[in-house]
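As you look at this complex, bear in mind that one protein chain is not there, while each of the others sits in place.
So, subunit A:
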Amino acid sequence: MAEQQQGGRVPTVIADDLHIVYRVNGARTGKGSATAALSRILKRGEDRGVRKVHAVRGVSFVAYRGEAIGLIGSNGSGKSTLLRAIAGLLPAERGKVYTDGQPSLLGVNAALMNDLTGERNVILGGLAMGMTREQIKARYQDIVDFSGINEKGDFITLPMRTYSSGMAARLRFSIAAAKDHDVLMIDEALATGDRKFQTRSEERIRELRKEAGTVFLVSHNNKSIRDTCNRVLWLERGELRMDGPTDEVLKEYEKFTGK
């Protein structure tokens, strides 16, 4: 059985009946007063003060090398949660995700600090993604040039809190996109920056796709899904509603959303 692989369809990500549950502290009732909190503690039991949010409910699929998979669904349907679970960043409540190597999420925002200069953030973000100092040094100029931060003066040596929101978003994307990945996951990154930067980042994503084994893309922009993906997973209320070629799924999805 192992000899006859059809055209090398090698699985890179396997999700097996995956369930993700968030536990939210102190969101049980509308009342946030101290006495309400105390009575919740005294009540004991399973649900004292903790509310469970079942974000992904039993999702199973197999992703193969060379595929670009779009994730669609309305807000809060569990797309971003699913990506994080595939990356191994959110522990699964039940079920398992098997991956080939270490999938990485294209997102570096959380490692950056607003009080530091852009320059130091490039280094910090690179290190946080697991690049070595030499790799960062080699790519530093590319990252800065790509972000276009220095087009309007020497902004890279200023703290990031002085940047406009667009500038900061551009720098974040540039840092995140500087690394090559095996399994790459992109969470609505295409929407950052002005028109010129968007074109540039779409181009970079196509490049990354060529280098990566499998790409996942979360987006609400059906056009960018159609442009980049050959397969689409449609999530609704944490359940996999449809899984198939981009055109088929998008047609159903557009019917569903009433376009």
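Here is the rule we go by: a contact is a pair of C-beta atoms (placed from the backbone, for glycine too) under 8 Å apart; a residue touches a chain by one contact, two chains touch by 3 or more; residues count from 1.
Going forward, contacts and distances are computed from a predicted model.
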item	value
From "Transport permease protein", "FAD/FMN-containing dehydrogenase", "Acetolactate synthase small subunit" or "Phosphonate C-P lyase system protein PhnG", the hidden chain's UniProt protein name	"Transport permease protein"
Absent-chain interface as seen on subunit A, which is shown	1-2, 4-6, 9-17, 19, 22-25, 53, 57-58, 60, 62, 84-92, 96-100, 102-105, 107-111, 113-116, 120, 123-124, 127-130, 132-133, 159, 239-245, 248
